[in-house]
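Written below as structure tokens is the structure these notes are about.
One protein chain is absent from this view; the other protein chains keep their places.
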């Protein structure tokens, strides 16, 4: 643990060092790739400017996740309850992934206006697929013997869902959620490119048009940190939720 | 099986019908949402225009997949062999997912020129993450007893990799690949924003800016079909590769 | 000699002289082999030209001034469209006759960082105080039709008007230069300072070829258009034809940019916050 | 109490069993013994309604039922405790799903906990206690079902010799003290001989009853008597013969 944290830090410093040195040696222009020192100082110094935009994007992502969950959970349950429904819907789900969402962005703007709704939908579209698929896999992975038991206990579908399938699928669910939240930032950012008044995507385009490339990269840094935060946040939530896996020591 | 195919078809027809009718009833302008009839006729009639672009994009996707595999496979093996490496690298892998790739476009042009290389890299960046993660999960899922066996057979790391871990992880690998190829189209399309001369992404942006929304949707239709083709192609490959799961009937 | 040219956006009718020069062999007869590339983003051309990764780029005067102010070492070497095409565009209606009528309305703009500043300048010059500015990206027409905004800053009077007409929508607009914004050159050619010294002759030949093509298209507009449509099969012939006739008067006449006019726009930019550091346009413009 | 007749089930064109008949009499311990993969668990699936039979009828106290859905209790070789519930919550599951009065059920469960030596462990999660304690908790849950018939699918085969022996006595307690009827699957001949009143020898797939043996004698102690040892050899031989027709 300590060793790997140390290594991660070492790799990080090495990469940043190489990048910094490369910028100076090859005199890579700042407007193509600013050195990390400049990016970081911009990210810190311009925090008062960036923070409100980050809050907008953060809000969009959180709402996107909630919306995605609101769709993914009933969908996965439905497809689990009716295998023919799964077979019937899976081509549509796959197709929904192959559609480049940014192409729908202008449409969403027309339907939902320039508020946060369109961005939330964008993030949700990107997240819901991995969640649905992994939740369904989780449900399906439940051992047959447990199903027999619940059958004989006379448990109904909803009861079995709540007491058995859902906790059973939790580890899968979190795996899907973890993948989902990482790319959710991209969904929100694409949404913001299409039309927005605030948000990190908006700030990024604005900075780019003004050729303030250091600010563009500072925003990317913030976005990456938000992605990491979400990743580890979900990991933390997973650990708390699946409490029965925490300490596997056995009382003998 | 027949029932679910029938249902999928029914749902498809119903959705398309609703869409078509809605377009006429609400007189939705074609440049906002063209009815499916127009999209399909455009997709067919303009095939001579679309096809060369589709071939470019298809080539980029295929090469992107190959590149992603070339990175993901050694990476997953390395992280499997050295768990501290996994812990050390995972923050970087996660970050790589949260970065909006478009910001890197000028950088890619500087490094790789404006040929297909940049687009391939874009597609690869998007695909390699799910493949790496699921391959690693596959390796780690190998039962302890098999490891003891290989240990006692005096098998080295590479031999164990080849004879045990790799075939063991194949189902996971294909699951990751299937997720990867679906989003690869998005990767290539985003890549085509990087100074492209051709490709479906290029065609789509042009058509969009020219308010030829029917062509935009026709291109999306082509992209979706390519995504579906890849999805089912990988499924087919999976079935062929994991031949020992094909027919589970047992000789008694 | 090979030259790479990055456009400001996807190929469109504004670039017709370049395509005519390419297809009619005007580059080739000067010993040039020109590769034309689309960018992912309008600022890409300036960055890549300044760093020498493309030889030349098509850009806008306002964005070039921003780049110069940001310290990018670029030179303006020629002109493509010599007056603004950018407008504040809206659906034709009795209600909007003068900019004053935009009081209290929702106004969209296309490029944050550029068009939002232009909008602000336009409104303050014309004494409009209350309005809401919204970034609509390039979803201009749908935003207008759906009523999300009442007008949009950024569309071209030669292009969006035509696409709208083809959708049976009648557009009206305010031309910026007629409402207090200094005249500027919509599309120009830039290259990196280093590229200019290294490839001076080729770049001069390129500019000459484009000027020759412009002269040709004035004489033979129909043939020029046909040449362009052949080079870009994905273009919609009917729309492009109408757009071409509207754009025809704006293709740049031979001769370089006017440093004094540029300086006027640069000063305007500084005054309205488009740039933060002053720009001396004499150093920016290369006179052949 | 329970009888099935003419039961058939086909998987992939191969019949697992066809025309299968079986009768279980009230308050007796019926044991099914047969080779691996012969179709024992499939029979239970059909009985419990997890899968539908292709043919045949299930009779419960003279009247036909679709399956034993809420008529029988179930115990398996895996303890099937839900890891996210405490031992007590696990034991109360049948009462929850059966919408019984939980307060009353809880006090009954507590009594069983103390009866089976689990007092003080009610709040523990399954991973915190030993395998033997888990199986005892599963037994409590089986009793909490409050059903006359108990289906047991190799309930003890994962346990070590000692724990197994103790739980065998508890199974007998189910029958004698709690007045249950039991239908158990096993492939351990010793266990079958020790516990059964009615012992059914099953053939390899397609499964049918080769022989029904009725056993007598004092249960915990009878195993090492010469009669039982002789019977064991006979059963091994009979089962072996049948398997020899297959490919072993």
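Labels A, B, C and D are assigned to the chains in the order they are written; within every chain, residues are numbered from 1.
As a convention for this text, a contact is a pair of C-beta atoms (placed from the backbone, for glycine too) under 8 Å apart; a residue touches a chain by one contact, two chains touch by 3 or more.
What you are looking at is a predicted structure, and each value in this text was computed from that prediction instead of being measured.
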item	value
Which of D:21, D:55, D:177 or D:190 contacts the chain that the document leaves out	D:190
Sole residue of D:112, D:159 or D:215 that reaches the chain not shown, by the stated touch rule	D:159
Residue among B:13, B:44, B:153 or B:229 that touches the chain left out of view	B:153
Among D:130, D:146 or D:227, the residue in touch with the chain that has been omitted	D:130
Chain B residues that touch the omitted chain in the full complex	143-156, 159, 163-164, 167, 243-245, 247-248, 250-252
Chain not shown, touching residues in chain D	33-37, 117, 129-133, 159-163, 165-166, 187-190, 224, 229, 236, 239-240, 243, 246-248
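The working rule: only the chains that are shown with their structure count from here on.
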item	value
Distance from the mean Cα position of chain D to that of chain C, given in whole angstrom	83
Residues of chain C touching at least two other chains	41, 47-48, 51, 53, 138, 142, 146
Two or more partner chains touched - positions in chain B	32, 106, 110, 208
